[in-house]
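In this view, the complex is presented without one of its protein chains, the others remaining in place.
Lettered A and B in written order, each chain numbered from 1.
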Amino acid sequence: MTEPIISFKNFSFQYESQSEKTLDNINLDIFPGEKVMIAGASGSGKSTLGRCLNGLIPQAYPGKISGKCVINGKELVESSVFDLSFDVGTVLQDPDSQFVGLTVIEDIAFSLENDQLSQAKMREVTRKWSKKLNLEKLIHRSPQELSGGQKQRVAMAGVLIDESKILLFDEPLASLDPASGAASIELIDQLAHKQNLTVIIIEHRIEEVLKGGIDRLVIMRDGKIVANDTPQRILQQSLLEKLGLREPLYLSALKRAGVNLAACQNIDQVSQITESQMSRKLTAWNDHTQLSRKVKKRSTLLDLNELSFAYEDASPIIKDLSLEIKKGEIISLVGRNGAGKSTLSNLITGFLSPSGGSIKFKGQDLLKMSVKERAQHIGYILQDPNQMISKTMIYDEVASGLRLRGLLEDKIKERVEKILRVCGLYEMRHWPVSALSFGQKKRVTIAAILVLKPEMLILDEPTAGQDLKHYTEIMTFIEKIQWENDLTIILITHDMHLMLEYTQRTVVLNQGKILLDAEPAAVLTDDETIKKAYLVRTSLFDLAERYKLPSATDFVAKFIQTEREGRV
Amino acid sequence: MKNKENNSIKTVVATGIGAAIIFVLMKFVAIPTGIPNTQINVAEGFLPLLGAIYGPIAAGLAIFIGHTLNDFVTYGSPWWTWVITDGLVGLAFGLAKRKLDIQSGVLSRRKLIWFNIYQIIVNFVAWVLLAPTGDIIIYHEPAKKVFLQGITTWIINSLSVAVIGTILLVLYAKTRTKRGSLKKER
């Protein structure tokens, strides 16, 4: 029997500023060559566990350690980050901060420079790795010229070049479009096989990681490990759902159709899952469920006409784009990294000015209004929460917009506390913003805009880094106020679940134009659009195809409809 | 012991990113004071915070690099006497790190008053004594002219630090959390 390469024994950790343990009595063995995924709610301690593997705990994050943690034969408390860096390669969550060189090639060579390799040797090694990761064309580019997915690949190359035996990824998919995400997962899988690596992936997007093939799934809750088994067994017992995490969509669909998951074989791959009754049950469910089509008459709220924009004249980002948005719609705006989604919302909100075209809001010319005036109608939640937060305390941040509008303090208190409850931040209302995780900060910015009750809302990646529970809470709330106030919402997202479940209309942006404007289920079953816009097919579609259901699009739509009815 | 390594890397990064911030503030941010052609020096106001968190070397080098880069791209070549003086000011602000102890999360009124007196003296020595003397010795400029420039800079920089610097110090201290203090309230 082989020795574990990573071994935690009764291990606990408490951050200096915390009053309770963040990791509580962890017991975990990981064996050489294993691919392990760590999942769990936001704030459950996943990143903290990762920091123990590369030595950032206790070196960069001081705190109290008890128990034992051994990594490749090295005792954690006796090793420095430097010692461990030869064993564990870490790709951090934010590729922009991981990219420290001025150009791609310098960044890839960074650790070699620190190891004082000669230039000739560095050239040889970097050539090899830039070829492996398909970065050869980019090597002289600077970070600001790359898309999120490309930056991620550079970050990976810079770590892989060390050829360490253990690789740790903290949310590698967080800001990638679905196709780049899938490509990353595939790449990790290939490398792991070829170099015989031990891989640990921390992620919220469980279905996508499972697709790459995982040996073991570890689930954390409140600093404890609550499940640690093969994906097969965890999925068969529906443990994910029981623990409040997101189950792969095809499994939810199978359950709706009355399939018993415990009896399924190859449950972790949609292309191979089998059960004796499956075909019959699915067909029966599909025939039995009716699609109800309610079409509401609506007035136009926002009207974009032949809009154009370019950061640099040579490469326009938005080209003669026209789009009409009706009052009360929930729209998802999707497209590959760098397609111009954020740019488009910046044009609508006045952060950028178009070079041509017009924008009308309820018939008024938006282009004549200032940023501040537009903000009275349109609430905009930026992709990066740090760019919005200007106060140090959570309560003040959420209250600041109301204060600027001159409301009375007790009125403010009532509204702010209500919204904080909805966003799951009430217990922390007197904390400084700096003590929050990324997902929690994002929720603060959503709360700060929702509290102002705008007529229209633009949310850029609202669910990045959120776990299912908070995600559902926020989305349910947004849906509710949408119902009550006939709010119009644009969701920018890479999350195909979000798009399917919560939006009625999807606008696919590609090369500065609208590639497709249709119902979400129709978009996600259209192979050509999926390929062009770097989306991925939903697993529901695969299921429908495998069992030859009459219309895959209808099947997807029916599933979403039943899910939605279940929620209301 | 082991933390030392991390601190030295942090100093390097703080110097670099600090210089980037200073460069951007110097080049793009202007708050007029009401007197023509004089602006509040926001970069100078950021310096005490950088010093209080990362110490004299980071603050001194960051303003030195930031100021040099800014001079390079706006005036073609750096005005060395002022660049060096600015570096020394950063160094002096960084020396207040221990005394301010901003990481503890408490910044009493007394400490703030002490710091403001200290910064006015530092700015005086720098801009009224050192920089003009340097200009006279090295560039051989007329004394009256350089002293007038020095005194104006002294007043503006002290004011910038007093307003912007103090606000930043206080707000930053508020974000620090005391040991074991974070608890969820129902």
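Note that contacts are C-beta pairs under 8 Å (C-beta built on N, C-alpha and C of every residue); 3 or more make two chains touch, one makes a residue touch a chain.
We adopt the following convention: contacts and distances are computed from a predicted model.
The complex includes a chain that is not drawn, and of the options "Negative regulator of sigma-X activity", "Integration host factor subunit beta", "ABC transporter permease" or "Zinc protease" the UniProt name matching it is "ABC transporter permease". Considering the complete complex, the chain that is not shown touches A, B. Annotation: of A:72, A:184, A:198 or A:349, A:349 touches the absent chain (contact as defined above).
Residues 54, 56, 60, 81-82, 85, 90, 92, 94, 96-98, 100-103, 105-106, 109-119, 122-123, 126, 142-145, 158-159, 162, 312, 349-351, 370-372, 374-375, 380, 382, 384, 386-392, 400-401, 404-405, 434, 448 are the ones on chain A that touch the missing chain.
Taking the complete complex into account, residues 5-6, 8-17, 19-21, 23-24, 28-29, 31, 33-34, 40, 42, 46, 49, 53-54, 61-62, 65-66, 69, 72-77, 80, 138-145, 148-149, 163-164, 167-168, 171-172, 175 of chain B touch the chain not shown.
FYI, only the chains that are shown with their structure count from here on.
Between the CA-based centres of chain A and chain B the separation comes to 39 Å, rounded to the whole angstrom.
Interface of chain A with chain B (complex): residues 16-19, 59-60, 62, 80-82, 392-393, 427-435.
For chain B in complex with chain A, the residues that touch the partner chain are 2-3, 5-6, 171, 174-186.
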